[in-house]
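Only one protein chain is missing from this complex, and each of the others stays in its spot.
Here the chain labels run A and B in written order, and each chain numbers its own residues starting at 1.
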Amino acid sequence: MNRSMPFEIFRYAVILSLVALSLIPTLWMVSMAFKPIAEWSATGADLTWWPNSPTLDNFRFLFGESNSDLIVALDRTAGQPILSSLLSAVFGTLIAMMAGTSAAYGLSRFGSGSNLPLALIQLRIFPPMAVMIPVMIMWAFLGLIDTWYGLALVYGIVTMPFAFWLMKTFFDDMPREIEDAALVEGCSRLRVFWKITLPMMRPALASSALFVFILNWSDYLIALLLTTRDWVTIPVYMASLSSSMTGQLYGAKAALGLIAAIPPVVLGIAIQKHLVRGLTFGALKQ
Amino acid sequence: MTAIHLENLGKTFSSFTALRNMNLEIADGEFVALLGPSGCGKSTTMNMIAGMIDPSEGAIRFGDRDMRGVPMSRRGVGFVFQNYAIFTHMTVYENLAYGLRATGVAKAERDRRVRDMAEFLHLTPLLKKPAAGLSVNILQRLAIGRSAIMEPAIFLLDEPLSNVDAAFRAVMRTELKHLQREFRQTMVYVTHDQLEAMTMADRIAVMDHGKLLQVGTPIDVYNNPSSVFVAGFLGSPGMNLVKGKGVESDGIKRVDLGEAGVSAPLPAHLSDSVPEGASVFYGFRPEHCELTDGEGLRLPVTFVERIGARTIVHMGSDGSAVKCVFDNRVPVRTGEVVSLAIDPSNVRLFNAETGAAIGGAN
Partner (left out) sequence: MTADILEAKVEPIEHEDTRDSRRLGFSLTLPAQLLVLFIAVFPILMQIYISLTDWSPLDGISWWQAHRLWNGFANYTDLAADDRFWSALWRTVLVMAICVPAEFLLGLGLAILFVDNFPGRRFLYSVLLVPMMVVPAVAGYMFFMLFQSGGPVNDILSFFYGAPVTIAWLSDPDLAFFAVIASDIWQWTPLMFLILLAGMVGVPEDQLRAATLLGASWTTRFRTIVLPRMKTIIIIALAIRVIENFKVFDNFYIMTGGGPGVATETISIYIYKVTQQELIWGYVAAVALVILISLSVVSAFAIKRMSQSREAG
């Protein structure tokens, strides 16, 4: 379509302003993460967009080196929460992918588990808060409270619908001729799945796994309820950071927020081709 | 009034030149086919007439109105796409009424015109039906009706029959031709199928690799092709082209065709234009061959295709490979060497280097 010059100017003007709006909050946090404590609560004319004297102190503070300006040190470093986020997200992804992929294959090729699509959608519709009390009770009973594996299990269950729907659409798209050829040659169905289908699906598996990982990593509420001290994840830890001596620890929290936010953003951009498919439960492909 | 003038039309996309030096005059009410293989520039030409693409050079005029800068929506052009582009989310009625609604025609008049058009195209019982899922036959009529209802002066059709299976194609060809006579519009028809062009067009414009090679009536282009490409493209099978050399003996010019022997004497208008030793293509149509017992080209039969009413006999090999069409009673067998006679008036000669036809028209 040939567009006129005034329209092109309009287009760029609108897009660039929206780009600015979408970047400002993030950039503000980035800026805060590198600001020394003196600049944290500047007001009025002192408020600067970029730190006057950028520093890595906030990051150092998070990892245990006490900052001379901050009287209070943390009772623990950010290392543990980062580890917790990582372990729970990774293993949660594993659980979701294993259960979801096998079920997706079962439904796609054999038609088993026809109740799953509806059940899994309903799972996503329920507010987590409405099922958390029984989960908390069960987890307490099983000794899974405040553990990374207890968290991973819930993550796996809660994000399995996405793994399922993503892999199901990928399996549906894959032509059956290749599998059929192997079957004709005498391979068992299981062997075909394991040795032929899955290897062919590596890119799809990777994208789906990354998608699910992003979801698990981004959780807050579930971790808030199921962890108390030792294995809190980054978002929970970040929210709990505060000091009565220095008020809001803006800089430190911003630094932590930055650490938490970078992986999903980077991974998200990497798999952006598949985002539509994952977010619309396979109804749309890009 | 609604004649189309293409003057020196050209189009270049980045590094690729799709069309060059296209000059064509299409008279009011004429049915012209743009014929050529994929990539010859015929669709590009038509898209420029419609206003979908801007020319890189040259001009397009409808009558005496220069169309440069006139947007697609205001050219008054009807267009039938290869896949018909029917609005499948609307009913047949809504499809027909679309243009009228878009240009603000009053409801009562709209209704009247839609019903008249539906009547004319035998679509009346389908008016309330969703356009999705209807047969190709109906979709084609709908596509034409949707454009025709706007009473465009010019109708453009982009290979509308290529998605139709062979059985229907003959039926649809007749229908299209009938419709064109009825509507009396100037029609430009893009196709790669030479049979379609031959049966439907008033004139054919043969194109290849972005250039217009020849324009003329079907018979004209068929009988007097201006180049080896046109000669080979029209007709099924195309014209036979055997490489040879001009020779003279006793003041009579002939063409030496190597293994096949020497041809019959060339007719006057050709012999003047062929110098001794010139490299030429000796051309004759498959249906102009005759088997004789006497003088003629000697060729071994390599393959016989008996396809119902006709028999295609393949003879010779390499440079002198020839196909001849006879009726189904012809008594030839593979391996036999036959003698082929061709009436000199049916012979055409082409320059072996340039491919251009030699000598004037017959």
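Criterion: a residue touches a chain if its C-beta (ideal position, glycine included) is under 8 Å from a C-beta of that chain, and two chains touch if they have at least 3 such contacts.
Keep in mind that what you see is a predicted model, and the values were worked out from it rather than measured.
Q: Using the touch definition from the top, which of B:Asn8, B:Asn23 or B:Ser73 touches the missing chain?
A: Final answer for the missing-chain contact: B:Ser73.
Q: Of the residues A:Met160, A:Met201 or A:Leu226, I need the one that contacts the missing chain.
A: A:Met160
Q: Need a quick check: the contact residues on chain B for the chain that isn't drawn.
A: 50, 52, 72-75, 77-79, 81, 83, 85-87, 89-90, 98-99, 102-103, 146-147, 150
Q: If the missing chain were put back, which residues of chain A would it touch?
A: 1, 3, 8, 11, 14-15, 18-19, 21-26, 28-29, 32, 41-44, 47, 49, 95, 98-100, 102-103, 105-107, 109-113, 116, 118-135, 137-138, 154, 156-158, 160, 164, 188-190, 193, 214, 217-218, 220-221, 225, 235, 238-239, 250, 253-254, 257, 260-261, 264-265, 267-269, 272, 275-276, 279-280, 283-286
Following the convention adopted for this analysis, only the chains that are shown with their structure count from here on.
Q: With centres defined as the mean C-alpha position, give me the chain A-chain B separation in Å.
A: 60
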